[in-house]
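As you look at this complex, bear in mind that one protein chain is not there, while each of the others sits in place.
A, B and C are the chain letters, set down in written order, and residue numbers restart from 1 in every chain.
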Amino acid sequence: GCGGDDGDSGSGGGDGKLVLGFSQVGAESGWRTANTKSIQESAASAGVELKFSDAQGKQENQIKAIRNFITQRVDVIAFSPVVESGWDTVLKEAKDANIPVILTDRAVDSQDTSLYKTFIGSDFVLEGKKAGEWLVKDYTGKTDPVNIVELQGTPGAAPANDRKAGFADVIKADPKFKVVASQTGQFTRTDGKQVMETFLKAQPKIDVLYAHNDDMGLGAIEAIEAAGKKPGTDIKIITVDAVKDGMTALSEGKINYIVECSPLLGPQLMDLAKKVKAGETVPQRVLTEETTFTPEQAKAVLAERKY
Amino acid sequence: MSFVRHRLFWPAAILVALLASNIFFSSGFFSITVHDGHLYGSIIDILRRSAPLILVGIGMTLVIATGGIDLSVGSVMAISGALACLLIGDLDNQNSVTGVLLACAAGIALSLVLGIWNGALVASIGIQPIIATLILMVAGRGIAQLITDGQILNVTSAPYKVIGAGYTIALPVSVLIAAGMVAIAVVLTRRTALGLLIEAVGGSPTASRLAGIQARRLTIMVYVFSAICAGIAGLIYSSNVSSADSNAAGNLIELDAILAVVIGGTRLTGGRFSLAGTVLGAVLIETLNVTTVSIGIPVETTLLFKAIVVIVLCLVQSAAFRAKVLRRPSRVGASA
Amino acid sequence: MIDVTAPPGTPPAKARNRVLKQNRRHVPVLATLALLIIMYAVGVANYRGFSDTQVVLNIFVDNAFLLVVAAGMTFVILTGGIDLSVGAVVALTTTVAATLLHAGWPAAVVLPLVLLIGTVLGLGMGAVIHFFQVEPFIATLAGMFLARGIALLINRNSIPITDGFWTAMAEERIRFGPGVFISTSVVIALIVVLIGAYVLAYTRFGRTVYAIGGSADSALLMGLPVGRTRIAVYTLSGFCSALGGVLYSFYMSSGYSLNAQGMELDAIAAVVIGGVLLTGGSGYLFGTVLGVLVLGLIQTIITFQGTLSSWWTRIVVGVLLFAFIVLQRAVTRRTR
Partner (left out) sequence: MGSRPPVLEMTGIRKVFPGVTALDDVDFRLLPGEVHALMGENGAGKSTLIKVLTGVYGTDGGEIRLGGAAVLFGSPLQAQQAGISTVYQEVNLCTNLSVAENIFIGREPRTLGRIRWAEMRRRAVELLARLDLTLDVSAPLSTYSLAIQQMVAIARAIDIDAKVLILDEPTSSLDASEVAQLFAVMRRLKDAGVAILFVSHFLDQVYEVADRMTVLRNGRLIGEYRTADLPQMQLVARMIGKDLEALEELESQPRSSARELERGPLIAKAVGLGRTGGIAPFDMEIHAGEVVGLAGLLGSGRTEMARLFFGADRADTGHLEIDGKPLVLRSPRTAMAHGIGFSSENRRTEGVVAELSVRENIILALQAARGWTRPIARRRQDELVDKYVKALNIRPADPDMPVRNLSGGNQQKVLLARWLITEPRLLIIDEPTRGIDVGAKAEIQRIVAELADGGTAVLFVSAELDEVLRLSHKIEVLRDRRLVEELDNTDDVDADRVMRTIAGGVAQ
């Protein structure tokens, strides 16, 4: 290109530094912010020049950003898709421009898997399953019906859909488990609290709360306490994510079980980007290193939780 | 029969119908018990949840009465909550009442400045209100995130928690705050001449200028009032969960607030306004939200349910609809 | 009776002023254009690769659907109304189209069908607004809930589109040279804009739209078909939203019920930035095109900057919008 020659937009690897264009979904939650931080920090320490773009939760912004990365000829493009579908066109453009693409956090449902090199992230269905499995195990041997209420994420969002599906899949085997109410808490504390308040009044008996993320669970805990019940004892609580606030509540016994969904993809992503750039083959799917936590485990790791 | 003709009859009727529908799904819906020395029950919940919307709504009412609109209320909520939580988080003793009060005052003061900003853009520079406040709507949420560094800021301050989740004299503090602000707004507009002057400016800007009304100063005042209301709502919102979530606080509340204003019978073109109507509208909206959960509307159909209620509401509120479809004899013709 | 001995008053020399006056009416649009060019120049000076022709064309490619939606919105706003349902109708269109295509329906059926759905929704809202005298805000808000509610009900997930026609439309590029191209959507959007501009300037319908915006009461007394026109305008906006939705689904190759959230605000902002008065009766469709370009250019600058965190992105969007609006205001005020 022509125009100004500002140093800050150094493209196309003249200086040998890898340029990574990364399009983030937005900053809709603490989890997401931690994810962004991890990527920024590990880019800096790995000597990767990061072009960061925030899509403010809009797919069209993300497509625009990817197009722009193509125009700017970055070395590798990585992005966390806002939704699963609709990436073929722009990914083909990237392919035509010979720019490898890495998906993070969320997958795309493209038929043509050659459009991206690899996917790194969590398996939301698996997370839902893990939550369900713990519950089944916890109630083995008991025959009383178990009334479950569910706080869903934003309707239509992939983590909400998958965590719901995975959980439902596991508990459906045993008829004693019954989801008596399921509403969206929009992934936020306030909504989690407000919906839980209503559940507590509308439902005569609640044994278990399953929340699609920690924040909603934390909000619900407040509602449960305000109703004079003990979270974790009167009502068992399972959440997903394992952010610091959630882990604190877990260690205090207010939450019973958390399925981790780690935002710290940065180091793995930088590794992959370098490999991809160097033309090495990488696996189609890289899962983030994740685990699950019980209160005891939470106490052990709480001190080193940063996010 | 005269109450049927009252402009708020129909929204009130819908509100009652919504409340009544709950009884089929949760038998204890109307029961109010005393619990830990305060009132406890679904009705109390609804009032408590309505508090932020009522606050934002009355500010919005005055702005709309001058012929303007304020899209930035959600962002102002986020900013004020974020600032208060940031300051409280920095306190040595988070339970210090003065410290908390100072933090809240700072949040409200910042909102006031933002209100002046909006008002100046509209009244002094002459930018169309929707765009003028859109600027703060977009940038404001960024500012709030900047304050919280994109994280959810947690505080563990008992005094702060009182604002949004506490009780005095058996009633939720947030409801009392909202009621207090409504009272202030009513006194300001109806016990002084402010209401009349605002209605005149909204009704006909040219005529009011020629009548010697200082529209510019009034306009700035209403935007400031709206921002202060939003700031207080932001404090309530963040105090309720003892944390500042810059992203979720006040998200899309401007739409609900405008809806509450319109349900309350204030026209978007400005002029005559009704604070009581807005309060009713806000309570109606929150009742709708609670009802969807409490009668167990599945997530997929929640929006559809809301759409139907809003459609019914706007139709039944329309005199033309009642005359044409419900075949009630037109009151205009029937009297005398 | 006074005896008129005076000869008929000599007409003041007005012809001289005529040219000046004509131009004066276009000042806001010209000022917007000039500022847009300046903003572009600033981008070129600061970012490498910004001067690429494709950068400009990409703004069109990326905003073709917004252009179409905003064109429909322009008609509505010119009558003094507002349409909040556009984003939801876009989402509904993409969802329905994707679902039907997924089920194996031919594109030749799906395409007219989704356009029809949007048009009928618009017609319904227009009818409610006209016949039942419901405020456009609340009627279209109900429309928004309804459309998104239906979309959510149809499918919560995003649905890929693999239909041959759709992919062809998505991938077809009209090339002007190596690496210089536009998509078919841009062509469609430009055709819509041209037709719209023609209708507004040269047809009775278009002029009635302006008349209603000037004063609906007067227009009615002048014997203009106010009701019919008003319904038509919302119908048109519904059609444009559906067409925008189709372009959107070309762009995304998918359908999703949460698509285009907040697009109504983008569209309104584009229209108003382009110089159309929200109270109606004044402005041009060309202004709307400029408004869309302004929003697109801001987005592009942000991406080119490439170092902004999420919150700074928002703040910078706000600041750029502010700078633009204030300059626009200053320029147009000076020349008045």
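Following the convention adopted for this analysis, a residue touches a chain if its C-beta (ideal position, glycine included) is under 8 Å from a C-beta of that chain, and two chains touch if they have at least 3 such contacts.
Keep in mind it's a predicted model, so treat the numbers as computed, not measured.
Student: Determine which of the presented chains are touched by the chain that is not presented, and list them.
Tutor: Hidden chain contacts in the full assembly come out as B, C.
Student: Just one of C:123, C:154, C:224 or C:319 touches the chain that is missing; which is it?
Tutor: With C:123, C:154, C:224 or C:319 as choices, the missing chain is touched by C:224.
Student: Can you say which of B:23, B:113 or B:207 touches the chain missing from this structure?
Tutor: Considering the complete complex, B:207 is the one touching the chain left out.
Student: For subunit B, which positions touch the chain that isn't shown here?
Tutor: 191-194, 196-197, 199-200, 203-204, 206-214, 218, 271-272, 331-333, 335-336
Student: By the contact criterion defined above, which parts of subunit C meet the unshown chain? Give residue numbers in ascending order.
Tutor: Counting only subunit C, the missing chain is touched by 1-12, 14-15, 17-18, 21-22, 25, 202-204, 207-208, 210-211, 213-215, 217-227, 281-282.
Here, only the chains that are shown with their structure count from here on.
Student: Once you've mapped the touching chain pairs, tell me: line, ring, star, complete or other?
Tutor: Chain contacts: complete, every pair touches.
Student: Report the inter-centroid distance (CA atoms only) between subunit A and subunit B in whole Å.
Tutor: Chain centres of subunit A and subunit B, defined by C-alpha means, are spaced 33 Å apart.
Student: Which whole number of Å gives the spacing of the CA centres of subunit B and subunit C?
Tutor: 30
Student: How far is the middle of subunit A from the middle of subunit C, if each middle is the mean of its Cα atoms, in Å?
Tutor: That gives a centre separation of 35 Å.
Student: Pull out every residue in subunit B that's touching 2 or more other chains.
Tutor: 145, 150, 300, 302
Student: Could you check subunit C for residues that touch two or more other chains and list them?
Tutor: Residue numbers touching two or more other chains: 152, 156, 309-311, 313-314.
Student: Give every residue of subunit B touching subunit C within the complex, in rising order.
Tutor: 71, 125-132, 134-136, 138-146, 150, 255, 258-259, 262-263, 267-269, 300-308, 310-311, 314-315, 317-321, 324
Student: Which residues of subunit A touch subunit B once you look at their complex with the stated criterion?
Tutor: Within the complex, subunit A touches subunit B at residues 27-30, 33, 36, 152, 155, 181-184, 186, 188-191, 193-195, 197-199, 201-202, 215, 218-219, 222, 226-228, 245, 307.
Student: Which residues, counting only subunit B, touch subunit A once they are in their complex?
Tutor: Going through subunit B, the ones touching subunit A are 25-26, 28-29, 35-36, 40-42, 45, 49, 145, 149-152, 154, 165, 237, 240-243, 245, 247-249, 289-290, 292-296, 298-300, 302.
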